[in-house]
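All protein chains but one are shown in place.
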Amino acid sequence: MPSFDQAALEAAADAIAAAGRWLAQRDWTPATSSNFSARLDDAHAAITVSGRDKGALGRGDIMVVDFDGLAVGTDRKSSAETLLHTHLYRRDPGIGCVLHTHSRVQTIASRLYAADGHVRLEGYELLKALAGNATHEMAVDLPVFPNTQHMPDLVTQVDAWLDTGVPAWGYLIDGHGLYAWGRDVGETLRHIEAFEFLLDCELQLRRLRT
Amino acid sequence: MPSFDQAALEAAADAIAAAGRWLAQRDWTPATSSNFSARLDDAHAAITVSGRDKGALGRGDIMVVDFDGLAVGTDRKSSAETLLHTHLYRRDPGIGCVLHTHSRVQTIASRLYAADGHVRLEGYELLKALAGNATHEMAVDLPVFPNTQHMPDLVTQVDAWLDTGVPAWGYLIDGHGLYAWGRDVGETLRHIEAFEFLLDCELQLRRLRT
Amino acid sequence: MPSFDQAALEAAADAIAAAGRWLAQRDWTPATSSNFSARLDDAHAAITVSGRDKGALGRGDIMVVDFDGLAVGTDRKSSAETLLHTHLYRRDPGIGCVLHTHSRVQTIASRLYAADGHVRLEGYELLKALAGNATHEMAVDLPVFPNTQHMPDLVTQVDAWLDTGVPAWGYLIDGHGLYAWGRDVGETLRHIEAFEFLLDCELQLRRLRT
Partner (left out) sequence: MPSFDQAALEAAADAIAAAGRWLAQRDWTPATSSNFSARLDDAHAAITVSGRDKGALGRGDIMVVDFDGLAVGTDRKSSAETLLHTHLYRRDPGIGCVLHTHSRVQTIASRLYAADGHVRLEGYELLKALAGNATHEMAVDLPVFPNTQHMPDLVTQVDAWLDTGVPAWGYLIDGHGLYAWGRDVGETLRHIEAFEFLLDCELQLRRLRT
């Protein structure tokens, strides 16, 4: 008997599939890159099966993992990056959804700011779209971590950053894209939309100011 | 008994919802930014409820305010920026609609020209899309006001500018986006489409000319 | 009794409306700019009524003019630029359609190359999309004429250029957009799509090469 709630899984799968259609329509999940998850309870998350077209997900494309990233009740394979999702659910019960996208703007910004280790976002009204922010008079440093095919290394770096206690909604990986999270799928999509907007403004202003 | 006409409210709500779909499809209202209103009579306006997805508005997402920006016949909350709409209806009976959008082009132009205080638009045939213009042989200065979370400050600045009597169809707020208006929803959309086009041309020409 | 064939008018109106939907979807006809026409016979053309939304044209938005640009059998008003269509039908019986669009790329290129008087397009395979071209090993000079609200001045300049006998598929007007033509609506759309592509490549290469 599965240790998670089947109805919660179906609701999570439908919400993930809807998010995937919205993201794919914007071209932010090219060539079967990206992976998406949502919390089911305090020990399980629903997550996309590896290699599927993210714009055409059905319930059969979503599986369950525990917070060690191990498959539960299935022999399907989740993304190699599953740990980047589950370590967030384990460390913060307020996180209900993690979405990894791979837009051109995210990839370009990650490469351009990799040496700095972060992109500073400052003076934009849209910073208010990040949960908890009530003003444009603040700065957010979106971290850029080095890319690696060895996930535990990335988990260690993300944990060290989160341990500093700064407000955190996401991070970039160099040459790779964005990880973002939120209370639920809707808030996480709002965070992705805000980061995409803010990073694009930064890149375009950088071109215009030189 | 409400002091406004219910049929007028429904017509205004439907027109605002249609405008929202058109603007959201172009990505000019990201992450629940933006707010929209339409005049009902000489003392009331219909306006979007705060925080709603501007691409999927229904009648339930539109409420009524008076020209002090106070809710009428509802306990829902309109945008913190409601005063930026209602002071326009109060000062000019010819204004029937005010739409605030938040595109990347608008945000980038506002930041780039904030120090100048305006963006000069000159020599474009599309200037004829602004109501009352019959030729490309003219210049329009689109003002850029500093951003603030304190609306009365912005109202004071906008009023001072309008008091100079220059022809006016809209303004930018630094890091924040565009406020535009017109006789009705259709004319206001035409003004937004024209400003978006003209600002994008200016930004691209600036890159190409350096 | 009208001097033109009613069935031909209906067919032309439907083809123009379909072209308008295709062009509007690409954002090449913003803010009720643009105007479209198709030849009916050796003395009449169908043309869009002034000020209509070019993405939602119906038969009622298309009227008939003679080759002096005068309305036939209607008191509706065609575009102020009607003469730019009809002088082409008069001088070349091979021209069956004239479409005027107003994209950002066309406007930016027209401003940037106005001083040169033309944009040179060279070395592109897509030059083969222009009727009669069989190779990329050629150059096309797309003229840029100064903008004016006085149409006879423009007609005079276009005629002088066409009188030189160079192969001609269209021209730009400074700050204003593109006029293009072809044997029929389909060929004219192909010419517009090719010019838009080629002008965008030129602008982007210009940025990348400096």
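Labels for the chains are A, B and C, by order of writing; each one numbers its residues from 1.
Operating definition for what follows: a residue touches a chain if its C-beta (ideal position, glycine included) is under 8 Å from a C-beta of that chain, and two chains touch if they have at least 3 such contacts.
From a predicted model like this one, the values you see are computed outputs, not experimental measurements.
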| item | value |
| --- | --- |
| Which displayed chains the unshown chain touches | A, C |
| Omitted-chain contact residue, chosen from A:Arg26, A:Arg91, A:Arg104 or A:His118 | A:Arg104 |
| Chain not shown: contacting residue from C:Ala43, C:Leu126 or C:Val155 | C:Leu126 |
| Touch criterion as defined above, residue of A:Arg39, A:His176 or A:His191 at the omitted chain | A:His176 |
| For chain C, the residues touching the chain missing from this view | 123-126, 129, 134-137, 190, 193-194, 197, 200-201, 204-205, 207-209 |
| Interface with the unshown chain - residue positions in chain A | 30-33, 102, 104, 107-108, 111-112, 147, 149, 173-177, 203, 206-207 |
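One rule holds in what follows: only the chains that are shown with their structure count from here on.
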| item | value |
| --- | --- |
| Category of the chain touch graph - line, ring, star, complete, other | line |
| Chain A and chain B, separation of their C-alpha mean positions in angstrom | 33 |
| Where chain A and chain C are represented by their mean Cα positions, the distance between them in whole Å | 46 |
| Multi-chain contact residues (two or more partners), chain C | none |
